[in-house]
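Excluded from the complex is one protein chain; the other protein chains are retained at their positions.
Letters A and B mark the chains as written, and numbering starts fresh at 1 in each.
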Amino acid sequence: MNELLLLLISAILVNNFVLVQFLGLCPFMGSSRKVETAIGMSAATTFVLTLSAMLSYLLYQYLLVPLELEWLRTITFIIVIAAIVNLTEIIMFATSPVLHRVLGIFLPLITSNCAVLGVALLNINAANSFSESVIFGFGAALGFSLVLVLFAALRERLELADVPLPFRGPAIAMITASLMSLSFMGFTGLI
Amino acid sequence: MSKSYQQLGTEGLWSNNPALVQLLGLCPLLAVSTSAVNALGLGLATIMVLSASNLCVSLVRHQVTETIRLPAFVLLIASFVTCAELLLQAYAYPLYLRIGIFIPLIVTNCTILGRAVSFASRNPVLPAFVDGIMMGLGFALVLLILGILREFFASGIIFANMELLLPFAENWEIRILPQYRGFLLAILPPGAFLFMGFLLALKNWIDNKMTVKQHNDEADILIRNTATK
Partner (left out) sequence: MSLSKRVKLRKNHQALSTSQIMLQVILACIPGIVALTVFFGWGTLINIIWLGLLALAFEALMLSLRQRQVIFYLKDYSALLTAVLLGICIPSTSPWWLGVIGIGFAIVIAKHLYGGLGQNLFNPAMVAYVVLLVAFPVEMTDWVVPRGSGTSPPDLLVSLQAFFSGDATGIDAYTGASAMDLFRNERGGMTITEFWQQNPAFGLLGGLGWEWVNLGFLFGGLWLLYKGIISWHIPFSMLAVMVLLAALFYDNGSSLSGGSPMMHLFSAGTMLGAFFIATDPVTAATTPRGKLIYGALIGITVYVIRVWGAYPDGIAFAVLLGNFAAPFIDYYTKLSVTQNEK
């Protein structure tokens, strides 16, 4: 139990997906203009990421490994992720139209979030067990959400700043991300 | 609709550069640019996948219907990525280990799917292929520049270990500053964001200068025309 907790903290803070491992940067830059958007994106990503970490583990261990088709993992995982995203959309639409209206627009974008595929691949590289894989996926998603939401609030304040012309827009967002990443360096060695 | 090859070139390399303007594929760009050799390895792999996928998407563009378009393209791209992965494993295994999961993650590089959907599926084979190469080149160049810069600032050396990718490049290492203390931050994550931020600002600055110059030129012509009248 203790080890799973450490794995969770490590995935959220020490090896934060966005700021330390550079996974999920596209939605990080793309959907962080407003705090509400960021919260919606975070919720949708957390759901899909945890589920896909689970399913890709099962598929890899019980289908690809017995058939000796490990080299097909990239293709398999991307199909799994796309299928989960589509299924989520369908189920959400049928059961909770409100939730679908809030999160629906984010779902298609998640397929191309490299954090999702990244978690599936990293789980295999690290030879994680099933529970470890799920916790790692969940922690990665929490870390992504934390940074995304905080960054969105920061960017709303940044809009008011008198930034020098060449640095306006993505450039200053990058430099802000750099300073954020710098503050996360403090967690080095925690685990 | 159809664009000249020159147009495709300037778009891919500068005005619509995937990394600097569309801000796509940032994850591999920042993660792998710790040294020139890593950057070049991933850059070449990306060019390969992008041009091949554009070529094939364009070939099958009339057969693929609207509903299955996205899944079909993703599968196509994933197949090429797997090929690139196997090739790199076979011929440059140490480099493959260094780049790690960012080779399979080429699949989720939005540039590739983006070009497939917005360009290759609507254009003939040859322009689609050229577009793939140019966009890939634009991405790879930014990657390489970032790689060289970060390697240089961190160690004062550039092109170290090039033989991992190119067997004939054993003596390519250049030590520019012999007594350099090393600015470790450059190869750490904050350094990646920082250098990318400055690269983006540099592009904006050059663009601003060029538009100002263009305006001035236009004004000059206007003045000259009115003067001759």
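Heads up, the rule we're going with is that a residue touches a chain if its C-beta (ideal position, glycine included) is under 8 Å from a C-beta of that chain, and two chains touch if they have at least 3 such contacts.
Note that the coordinates shown come from a computational prediction; the quantities given were computed from them, not determined experimentally.
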Residue touching the undisplayed chain, where the options are A:F28, A:F47, A:Y60 or A:F167: A:F167
Contact set of chain B toward the excluded chain (per top definition): 181, 183-185, 188, 190, 194
Residues of chain A in contact with the chain not shown: 35, 149-150, 152-154, 156-158, 160-164, 167, 172, 175-176, 179-180, 182-190
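Note that in this section only the chains that are shown with their structure count from here on.
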Chain centre separation (chain A, chain B; CA means) in Å: 23
Complex contact set, residues of chain B against chain A: 23-28, 30-31, 70-71, 74-75, 78-79, 81-82, 85-86, 100-101, 104-105, 107-110, 113, 188-194, 196-198, 200-202, 204-205, 208
Residue ranges of chain A touching chain B (in the complex, touch as defined): 19-26, 29-30, 71-75, 78-79, 82, 111-114, 116-118, 121-122, 125, 165-175, 177-179, 181-182, 184-185
